[in-house]
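Below you'll find the structure I mean.
Removed: one protein chain of the complex. Kept in place: all other protein chains.
Here the chain labels run A, B and C in written order, and each chain numbers its own residues starting at 1.
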Amino acid sequence: MEALQTLSWSDTWYLAPELVLSGFAILLVILDLLLPKRINRNVIGWLTLVGLLVSATFVVLLMLSLGDGTDPADSTPEFYSLLGGSYRIDDFGNLLKLVFLGASFFIVFSSLGTVRDTDVPVKAELYYLVLPAALGAMVMSSSGDLITLFVGLELLSITTYILVATRKRNRLSSEAAFKYVVMGGVASAFILYGMSFLYGLTGGTNFAFIAQGLGSAIENFEALLYICFFLMIAGFAVKLALAPFHVWAADVYQGAPTPVTAFLAVVAKGAAFAMLYRIFMNSAFLTPADGSFLQKDVFIALSVLAAAAMIVGTVGALRQKNVKRLLALSGVANAGILLTPLAINLTEMHASLFSEFIYFLIAYSFMNIGAFSVLTILTRDSGNESISGFAGLYHRAPWTAVAMTILLCSLAGLPVTGGFMGKLLILFGTFQTHTYWLGAVILVTTVISYAVYFSFIRQMFMRSGTVDAKLKMSVPATITIWVCTIVTLVLGFMPVPLLEGIDHIFSIPADLLVIQG
Amino acid sequence: MLDNLPVLSLIAFTPLIGALIVLLLPGARSNWLRATAIIFTLIPLVLVLLLFAVYEPATGGGVYTEHSTWLTIPLNKEVLDMKLQGGVASFNLAFDYHLAVDGISMPLLLLTGIVSTMSVLASVHIRKRWKTYYVLFLLLLTGIYGVFLARDLILFFIFFEVTLIPMFFLIGIWGYYGREKAATRFLLYNGLGSAAMLISFLILIVTLGFSVSEGSNFLYSANYDVLLGNLSDPNALANIDTGNSRYFGFFLSDNARWGAFVLLLIAFGIKVPIFPFHTWMLRVHTEAPPAIVMIHSGILLKMGVYGLIRFAAFLFPEQLQSWTTVLAVLGVINILYGAILACVQREFKLVLAYSSISHMGIVLLGIASLEEVGLQGAIYQSVSHGLISALLFLIVGSIYERTNSTNLSDLGGLAKAVPFMSGILLIAGLASLGLPGLSGFVGEFLSFLGLFGSMKILTAIGVLGILFAAVYVLRSILSITYGPLPERFAEMKDARFIEALPMITLAALIVLLGVYPSILTDLMQNGFNGLLEQIQTRMGG
Amino acid sequence: MSMLSSYLTLAAVLFCIGLFGVLTKRNAIIVLLSIELMLNAVNLNLIAFSKYGVNPSIAGHIFSLFTITVAAAEAAVGIAVLIVLYRSRATVNVDEFDELRR
Partner (left out) sequence: MSTFFAQYAWLVPVFPFAAFAILTAMGKGMSKTGAWIGTIATFASLVLSLCIATERLSGNAEDYSNQFTWIEIGNLKLHAGFEVTNLSTMMLVVVTLVGFLVNLYSQGYMKKDERISTFFAYVALFTSSMLALVLSDNLLTFYIFWELVGVCSFLLVGFWYQKPEARAAAKKAFIVTRIGDLGLLIALLLLFWYMPGHALDFTTIHNVFDSQGGGAISTGITTLIALLIFLGAVGKSGQFPLHVWLPDAMEGPTPISALIHAATMVAAGVFLVARTFDIFDASQVAMTTVAIVGAFTAIFAATIGLAQNDIKRILAYSTVSQLGYMMLALGVGSVTGAMFHLLTHAFFKALLFLGAGSVIHSVHTQDIREMGGLGGKMKITAWTFGIGALALSGIPPFSGFWSKDAILTAALDKQPILFVVGIIAAFFTALYMARLFFLVFVGKQREGQHAKESPSVMTIPLIVLAILATVAGFVETPFNGWFGHWLTGGDAEHHASGLVMVVSAAVGLLGLYIGWLMYVKGTIRRDAVSSRMPGLVTVLERKYYIDELYQWLFVKPLQGFGKALELFDEYVVDGIVRLSGYSVSALGRLNSRLQNGQVQTYALTAIIGIVILIVAIAGRRFW
């Protein structure tokens, strides 16, 4: 173990995205305090967007500065390791950070002008709290150490607890927040408890250490390792809302303000996946495969959870009438799909798990944010969160209905949309590894989900609503909807550029496995 | 003149362009919308007809293949790289943009062109939301043409799915009372079929589609021709059993073959539909607007037939061969089940729906024969049934518009009030019951002829179906057109020109195909060579 | 090693008690406290491992410090949320917080 590496000034460049976010967060808190009441808090929203953009710019710059490892003569490092390996700037983290920042950006952007003061009296908080939450997610995706990971996780969790509760006058909001706190707390405790064993059995919190220690740990304490992994799985399952750990999600999504719901569905979920990849690819995956079933079993458990999530999420959504709850359950199902590439493991023939995952995550983010934006507009208009609020949307706003239809098709995995391509890639992975049953589960639940998503379409196109007036659209939300729709279509028609880009910069040894310490 | 044009792409995508143009037109101008839709339905028809004119069965239309790579998805090769010392140059998953025509798809393309044109003319009965209607209609057409043209599994799948969504809307918005349920049922049922199909396709791609080319380029290909080539290549990885290696499992074991085959059978069986997967289509037949049922019954069901032949038969000749009896039994069940049920229906549309089931059974018999006669018969019967049911539903639409009912007990004596339509209806009915001289007979005869060589008793039982066909056709059509005319229909007007035109065209085509079948059979001449050779060699070995 | 196993057992018991509390207690405050209990079990584990573990190291101490801090933050937010909730419901009974359902 090398000497403790302290934070030097040069490291701030590597940490620039995170530092920008925290700086903006602090700045905006102060600004919110100082600004007179009469000033519209949308200013803070715009500033939040600026913060997110600046941070994203730094991420891109960092990415460009990283080598891709294809040319051996190229001495540019493929990743930067900071603070004794506890923080890593690599392409895994950077790609995810871009997703998180982009998603946060669009969520905040579309909520500008649609969130009402009567609903969220502390609108400024709604905006600037997104920053620390995104920061937490970024820390999680960049961490190379259990402690960093945990801190990031808690930063994200605690901020989202507050975000959920921002509809202060709403009875449901605080109830949702409370439930979220309890479930989140329990989940954290489980994860931590599991981590403590991982630390104890290998002697380090750094992934490199853990990898080294696993060999002897599995010989002497196989049962304890099992317990350790399953405890973590339980914790993550709650965070990811995999079935049967998902029940809280519907309640929390319903109680939270719609933008926050979108944030939970996209960023919080994505961050949890980042953590999952970091931990499992650097621990369970590295346990010796011969002589012990541990590796196999952990991944089987993940597959089972993925399948259960898909089934329960889809089937549960069938009977759901509240759109937010429905999208929560749909999120459960999608979490199952997102988990699949990891669950079928990294093998000789299946090494593209990360590109499958991130491609679908990107597609999922856009279609979800788009759908939530439509929902935001509709709920602002009628206050009706039920699916019948979509009735007659075709007559009130035909183009929005078309966009929503495309987004729903993507959610349902119908061609030619990003959702379809993403699912197809993940499916291909399951078939490559001959995990046919999981592929079949994906497909069958996808078909059942048609019933869910097309019930919206039925409402929009085949029923007439109670109101006939043209729907009042807010400009940012409209832009968001169309950006999401177009991106969804582009991802469906032209997946190759993105996938090639990912393939180009992403390398398993450097970005996913932390073997070199 | 076709040489310099990407004619197949034009066929597939002009409707899509039309859809976009319709989308931009003002919604209130129904005439503009209709004219645009008609034009963009006619363009592919004209192109298909031109293709038909220059198509040479001997070369199999190979000139008009369009092949380019569409998506080459990079798969991370690092782990593989580490394992193989020499390294891997590339590891890709390739979906090709590959369109082609041959003797099997050509007749169905013609059918699509004709029926879609008739259907767009028949869409005069559509009374609301024209713009959306025509957009979806044209979108549907792109899907259908694509299905018949695509030679890449994923491309095929995409086009197949693309037909689902517009159909859902077309049924759900413009249908009758139970439209929403019917639309949902349609979507879910067919979705399940597609899911089964995709499973099967993916199994094929990860085994048969895999190849290592010069310079260790690892490639999964979804191209149909590649698959077909690997299937008959004994050196292809899919045909070599390397033991139970988990990672390099490219071997397509017998179990996997059977699994994929049965899944394809289910997938396309739902579409055809094969008993017991038929209930969804009854609802579509009764609830969808007639112009759409023309497309559905006339073309969409044939996508199932096409898929069965193109994929289940060509890729799994061995499995098909050992299951011919199963297929034939299913066919016979379809024939008799559909026919007997058609005999007791009180709703004309249901009679037609069950009769479709019955007729599709004959197609199955043709496929089960695995004889060239039977296979051509199956396609012939598909085309013929497409024309006939399109014509029948065209008339159903016109009758419904005038009487607001298609219930047999509500109607009667229409021959008095609308002699022209009744006459056409009678022709269609007679064609449907397999009257020689009309197209239905040729298809049925060829299918029976094909199967009879191998399964005499089953065929003989199947032939009973044409007796029941006579019963249900006459029972229903005579109770509509013959008998005393009720007072309330006395003022009924006969077909307008816009209605009569497609009726006459379809009837004329039915007669033409009945009298001069070579027009299609010559087209199909070399279509089945590949399959039959496969079977031949397998039987030899 | 016997020391380690005793500590681990204690931690496990503590964790289970905490879990039991979360699952059964009606009072929301006690539920939150039970979560703290679970986190403390984790701390105990970490400390025990850092002293008696396979590879004793300082990392466990540091980890537990972070855990304690974060737990405090979490508890603060939890209580804050509970206060808001109490204002609108006038109760701290967990089983009465069931307006969000189905």
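By definition in this document, a contact is a pair of C-beta atoms (placed from the backbone, for glycine too) under 8 Å apart; a residue touches a chain by one contact, two chains touch by 3 or more.
For clarity, every value in this text was computed on a predicted model and none was experimentally measured.
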Shown chains touched by the chain that is not drawn here: A, B, C
Sole contact to the chain not displayed, among A:20, A:149, A:182 or A:513: A:182
Contact residue for the chain not shown (choose from B:52, B:70, B:97 or B:482): B:482
Of B:10, B:471 or B:512, the one touching the omitted chain in the full complex: B:471
Contact residue for the chain not shown (choose from A:34, A:64 or A:223): A:223
Interface with the unshown chain - residue positions in subunit A: 178-179, 182-183, 186, 223, 226-227, 230-231, 233-234, 237-238, 243-245, 247-248, 250-251, 293, 297, 300-301, 304-305, 311-312, 315-320, 325, 329, 448
Missing-partner contacts on subunit B, residue numbers: 188-189, 275-276, 278-280, 337, 340-341, 343-345, 372-373, 376, 413, 415-416, 430, 435-437, 441-442, 445-446, 448-449, 452-453, 456, 459-460, 463-464, 466-467, 470-471, 474-475, 478-479, 481-485, 517-518, 521-522, 524-525
For subunit C, the residues touching the chain missing from this view: 19, 22-24, 31, 94-95, 97-102
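FYI, only the chains that are shown with their structure count from here on.
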Where subunit B and subunit C are represented by their mean Cα positions, the distance between them in whole Å: 62
Whole-Å gap separating subunit A and subunit C, where each centre is the average of the chain's CA atoms: 25
Approximate Å spacing (C-alpha centroids) for the pair subunit A, subunit B: 42
Residue numbers of subunit C (touch at least two other chains): none
Complex contact set, residues of subunit A against subunit B: 346-349, 351-352, 354-355, 394, 409, 414-416, 420, 424-425, 427-428, 431-432, 434, 436, 439-440, 443-444, 446-448, 450-451, 454, 457-458, 461-462, 495-496, 499-500, 503, 506-509
Partner subunit A, residues of subunit B touching it in the complex: 71-80, 83, 93, 132, 154, 157-158, 161-162, 164-165, 168-169, 172-173, 179-180, 183-184, 187-188, 191-192, 194-195, 198-199, 202-203, 205-206, 220, 246-249
Contact footprint of subunit A on subunit C as seen in their complex: 11, 15, 18-19, 22, 28, 31-32, 35, 38-39, 41-42, 45-46, 48-50, 53-57, 59-60, 62-63, 66-67, 70, 73-74, 77-78, 80-82, 84-85, 88-89, 94, 97, 99-102
